[in-house]
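Removed: one protein chain of the complex. Kept in place: all other protein chains.
Moving on to chain A:
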Amino acid sequence: MSGRVLVGVKRVIDYAVKIRVRPDKTGVVTDGVKHSMNPFCEIAVEEAVKLKEKKLIKEVVAVSCGPQQAQETIRTALAMGADRGIHVEVTGKDYDTLGPLQVSKILAALAKKEDAQLVILGKQAIDDDCNQTGQMTAALLDWPQGTFASEVSMEGDKVKVVREIDGGLETVKINIPAVVTADLRLNTPRYATLPNIMKAKKKKIANVKPADLGVDLTSRLEVLRVDEPPQRQAGMKVETVDDLVGKLKETGHI
């Protein structure tokens, strides 16, 4: 067992920012807007670092795909305890159309190259809410997957994952190597302490191009239009129950 865990970290618009749609309706405004690590990716990093602290795995490698700024996100992962980083350089048009399919191809290639025994990802990104990358990566690698994890434990050559599903909690045991995606309650990510931020400076971030991994970034999707959600309509006040029933019938609700 390599004892190596690959963690994907995505740079997204900070969760606290009020999103605005670009006037040309092609996307949202990202220029000058605060970005940070996707919260579910933080949880993924935390889980990987915890496994290392428990000595169940040996090395945590943080991966991010994107332009130069993706390195900031990797640095944050390093400051949280990841050992080294890999920056997969994707810029311009390729970055605009970068989606789960392309990222999962990249992660699958890296997982093989790095001989990873686990790939831990956030369940979804807060910008596109796709919830696909983990699943696609597992499929491309033909590895088992434990998604929506609220608990992860290593049991020899298997991983036990407690999954949050609609009906409650489902526990699965899957063979290593495997893909796990982190859900909200898996853990509480640590703050990067100042000493760790300083140490992170010395950790290595390797630069890789998708072509080096033999990955084709062509998108199969075309974004036609991005719009704001419809404005919430004002409610109506009525005097009696009869009025209420009348109004509901009128507007076709019953």
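By definition in this document, a contact is a pair of C-beta atoms (placed from the backbone, for glycine too) under 8 Å apart; a residue touches a chain by one contact, two chains touch by 3 or more; residues count from 1.
One rule holds for everything that comes next: contacts and distances are computed from a predicted model.
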item: The complex's invisible chain, by UniProt name, from "Serine/threonine-protein phosphatase with EF-hands", "Fructose-bisphosphate aldolase", "Short/branched chain specific acyl-CoA dehydrogenase, mitochondrial" or "Glyoxylate/hydroxypyruvate reductase A HPR2"; value: "Short/branched chain specific acyl-CoA dehydrogenase, mitochondrial"
item: Residue among A:R75, A:K105, A:K123 or A:R163 touching the omitted chain; value: A:R75
item: Per the touch definition above, residue among A:K55, A:K201, A:R225 or A:H253 touching the missing chain; value: A:K201
item: Contacts of chain A with the absent chain, listed as residue ranges; value: 72, 75-76, 79, 191-198, 200-201
